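Quick one: the structure is below, questions incoming.
Only a single protein chain was left out; the remaining protein chains are all shown in position.
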Amino acid sequence: MKRALPILAVLVVLLAAIAFVNPFFLEPAGFLAFAKRAAPLVILAAGQYFVIVSGEFDLSVGSLVTAEVVIAARLIDGEEPATWPVIALLIVIGLLVGLVNGVVTTKLRVPSFIVTLGMLLVLSGAVFLWSGGAPRGALSEGFRAFGRGGLGPVPWSVLILLAVGAAAIWLMRADFGKTLMVAGDNERAAALSGVRVHRVKIFAFMLSGLAAAVTAILLGGFAGVSAQVGQGLEFSAITAVVLGGVVLGGGRGSVLAAMAGAFTLEALFTLLNLYGISGALEFTVQGVIIIVAVAAGAVRLPWKFTPRKGDAHAAS
Amino acid sequence: MLSMRGIGKSFLGVRVLSGIDLDVTAGEVHAVVGENGAGKSTLMKIICGVHAPDEGTIEIDGRPTSFGHPLDAQRSGIAIIYQEFNLLPERTVAENVFLGREPVRRGLVDRTAMEQATERLLDELGEGSFGPREAVKRLSVAQQQVVEIVKALSVNARLVVMDEPSAALAEHEVELLYRLIGRLRERGVAVLYISHRLREVFDLADRVTVLKDGSRVTTHPIGEVTSDELIRLMVGRDLGTYFPPRSSGVGETRLSLRGAGNHKLRGIDLELRSGEIVGVAGLQGSGRSELAKAIFGAEPFTEGEMTPSRPRSVREGVALGIGLVTEDRKAEGLALHQSVRDNALLVARAVGGKDRDGVHDLLERVRLSPPRQDQEVGYLSGGNQQKVVLARWMTMAPRVLLFDEPTRGVDVGAKAAIHDLMRELANDGMAIMMISSELPELIGMSDRIVVLRDGRIAGTLPAGPSEEAIMRLAAAEVVS
Amino acid sequence: MNGIPVAARLREPTQVVFLALLGLIALGWVLVALDGGQFLTMESVVGIQQRSAALGIVAVGQTLAILAGSLDLSVAYLISLTSLVAAEIMAGQDGNIVPAVAAVLALSALVGLVNGLVITRLRVHAFIATLGVALIIRGILDHLYDGPAGKVPESFQVLGYSRIGPVPVSALLWAGVAVVAWFLLSRTRLGYRIYAVGGNEEVARLSGIRTGRIVVLTHVLCSVCAGVAGLLLASRLGAGAPTVGTDGGYDLESIAAVVLGGTALAGGKGGVAGTVGGVLLLAVLDTIFNQLEVNSFVKDVVRGVVIVIAVAVYARRTKGRSA
């Protein structure tokens, strides 16, 4: 929680700025709409967080999301009864892709950047090969409900987001999360304490795959079938995680902060939109903000006393 | 050429060196000996510009000097050869030798000149086993050391500092080292030679300086001391330091080895018993750490017997109830960015141990001060860090606990606390093995001391042996 | 042990990649022959070179960045930008070629400088730093350009279209860039230091190398290579195009080619020769697919698998040696 404070502060400022222009944002409905929109990226960022904190990358999530949506559309083909089996299948596929990423990374010792880049190519090729170049079939109303519908005024995606967020936070507090952190921080120390480093990392990749599957369900539900639904999501997710103060290289940062990073990114988009920054220059602003935020090491609280690192470590 | 006066240095308020005087003359091989923790490494780092001294003066050729950066020292003609080499494995010998100062002709690196110069230096050192174009990754450790020495020579170093140069070398490779040092001396280069191995000191050095507890004890021409005297000077400190009383009784055998070995160890016979602290002594490179890692399962034995069973992995070791407090806390022990609690609970979490609430009590029991669980471990002192590692293993209530240099880099107070704890654990019935290069510690703590040499057990000594006795076994060459 | 031949300087993965290249050519020959075609015709040989020239030039630059332990994700957008700048300044006039080339080189050097400084001074991970710069350039592109713009004079199109016998000028340009980079890496201090910084930054620093400066310089060179690729593409296309860089996927594909050529992603190990092999490998693969009219989705799958397998093979070889 403490580590998530700075990014939460930034988020609150952005949200306030949005509310200033658009008072509707303060109403429950307005805020829920924002949360609903942000949910897919936040979930994807949570998944990416596990991989990054273990010291790896997952570049394959974007094409995995696309693949999942295309698969869902073709298999469901508008048939309501197919909804649940296909959702189960999507989740299995997500886990499986993560498993392959993880196994190749750990057992074959290929850098995860390359493994997941390869997976990106394989997935985007394979799924369109299978579907004949463009999505076919259709999603069922039941499937769409996850992205569109809600329980009373609360969108399903927000509820799913809450569940995923709670699960992610719980996981990071559980043994798995703690050992994952240590594996990302000091792989050797973890191994010498009996941590099955490979297994833990593979599991992290599987979580990322799972998050991509859930994201696909939400995005497919929200916006329908599209061949480019996952385009660029891998970079957005990594950016969000880093924006949350999670360090590339592993071992530092909290999952709450990573999710807050995703919210922040989404709030930033909304804000740029609201303030009428031209659609074109939006990217420029985004690029500058990302660099500045990371450069400022957004994580460290300025008022929190911490001895300079070098001092403490030099003596040990 | 080098003259140091009144050098002192503290880290975080702990005094590491005080009032050191040291003179090195050209063409001299000057040995520096002392126990671990005597301050040798810090002194070397000051000479080489890694640390700046808090007090005292350094003069080179009579001119006062201060080094802000290792490069300053290098420019003054001082080169250091660390135990871990500073070489790029992917590059060639010549490229490594001239790294950062490649000769240039018409704007291009003059590879011919570079290789010829390297070749020449290799020839001068009588080294014909590899050429300047060889990739460093293909060289043996001894050959890499040669590269480091050539590198030192190529900067026209007039003083070469060698930190335990023989530690990583096999017997026949040490011969090569001797020859190299001989050549250096012929060229008028001064060598500051840090070693534990007294035979080397007597074989090589012109003078020897003994450090103890951060101060200089004495400097003698080598002809004026015997090895026994030297050992006494090094270790001959007042054993008034407090150690907890020895074990009340030794219980059942917890672990036994019969003819166990692997790539580094041969024919190890050893029993660890409940309630007993077994000390393991040996020079660096004698296989001490390897023994601990083999028992633990991290670098498993490949031959011989171990009862109850021979672990093939860390997890099997842990399942047998074996724990290992590693030598290098930063590289192998701690996740520095994680909290005290997360580090302490690591083993419990890794193997699915259940008792998590006990960690608070454990941290109090190891006397972590203050016992804050949410502190990042990287900000703790060495002693507190070690206590965290210890607490980590205590969460699983091990049957056998192996300590590799448990008090290295730990201040005096924490040291005593760790010693007390070790004895406490033994009295609770744990079998404990302790590796240490600090002889007083080993003697003060152990119920039995096993001395390793070249991967074998050179001998076993009962409780309370003299330091000389250990040293004789560890460095048998001296007396044999 | 003694007397290592100069050939040993060809690091092992380089040999692997060129062997794989030969194998692939043989395989392609057989496959295309079975399909009833001819594989190494004049046109396909020219095609291979034309197809690989732009990617090759970018990949050479990327090699430098990766060797120094960094990487550059901004090249694709930079290529688009430089193609536009070149074509707009040339505006169809022969006399404007020199200023256009100068402007492109200056602009790309500036982008490289920014990349390098953000990484070294602001201590932002190269991945994020160059991704951020990529976004910045993307915004500028979107803001300034509606589509292809500018016009490249006929004389400049020589670069993209002419050839000497079976060798297109663009391939010569690529070869030139590669040779310069190879020369830089093997014969200049900068090259030696790039390897040192990528191999072990601490060792490099202790040897008196200003590591930050080296990283900045490699990024400048990497971006300049991207700028040269932008010039080449402008001459091929006759105009600048705001999507030419991203459509070509030059960012991730150049990294893939470098890694395929045996350069370690962590830096300090590898070289330009391997990258050339890697790019050619991808181009030959493309040509085989083209000849067999395999659809692009299969290509993606095969490419992905090839890259991962190649790196797994390198990793295995490294392991085998150290054990």
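Order of writing sets the chain letters: A, B and C. Residues in each chain are counted from 1.
The rule we apply is simple: contacts are C-beta pairs under 8 Å (C-beta built on N, C-alpha and C of every residue); 3 or more make two chains touch, one makes a residue touch a chain.
Here is the rule we go by: contacts and distances are computed from a predicted model.
Chemist: Refer to UniProt and select, among "Na+/H+ antiporter subunit C", "Heterodisulfide reductase subunit A", "ABC transporter substrate-binding protein" or "Malonate decarboxylase alpha subunit", the name of the complex member that is left out.
Modeler: "ABC transporter substrate-binding protein"
Chemist: Which chains here touch the chain that is missing from view?
Modeler: Within the full complex, the chain not displayed touches A, C.
Chemist: Among C:239, C:265, C:280 or C:312, which residue is in contact with the omitted chain in the full complex?
Modeler: C:239
Chemist: Out of C:40, C:91 or C:180, which residue would touch the omitted chain in the full complex?
Modeler: C:91
Chemist: Hey, which of A:17, A:33 or A:89 is the one touching the hidden chain?
Modeler: Considering the complete complex, A:33 is the one touching the chain left out.
Chemist: In the complete complex, which positions of subunit A touch the hidden chain?
Modeler: On the subunit A side, contact with the omitted chain comes from 22, 24-25, 30, 33, 37, 40, 73, 131-138, 148, 219, 222-229, 231, 270, 273-274, 276, 278-280.
Chemist: List the residues of subunit C that touch the chain left out of this view.
Modeler: Subunit C touches the missing chain through residues 41-44, 46-47, 50-51, 54, 81, 85, 88-89, 91-93, 96, 103, 107, 141-151, 157, 160-161, 233, 236-239, 241-244, 247-248, 286, 290, 293, 295-296, 299.
Just so it is clear, only the chains that are shown with their structure count from here on.
Chemist: Looking at chain pairs A-B and A-C, which one is connected by more C-beta pairs in contact?
Modeler: A-C
Chemist: Among the chains, which one keeps its Cα centre farthest from the Cα centre of subunit A?
Modeler: Taking each chain's C-alpha mean as its centre, the farthest from subunit A is B.
Chemist: From the C-alpha centre of subunit A to that of subunit C, how far is it in Å?
Modeler: Using C-alpha averages as centres, the distance is 30 Å.
Chemist: Going by the contact rule already set, what residues in subunit C reach two or more other chains?
Modeler: In subunit C, nothing touches at least two other chains.
Chemist: Touching subunit A in the complex: which residues of subunit C?
Modeler: The touching residues are 118, 122-125, 127-129, 131-140, 142-143, 252, 255-256, 259, 265-266, 295-305, 307-308, 311-312, 315-316, 319.
Chemist: Looking at the complex, which residues from subunit B come into contact with subunit A?
Modeler: 11-12, 14, 298, 314-315, 317-318, 324, 326, 329-338, 342-343, 345-347, 349-352, 376, 378-382, 385, 392, 409
Chemist: Looking at the complex, which residues from subunit A come into contact with subunit B?
Modeler: Checking each residue of subunit A against subunit B gives 175, 178-179, 181-182, 185-186, 188-196, 251-252, 306-307, 309, 311-316.
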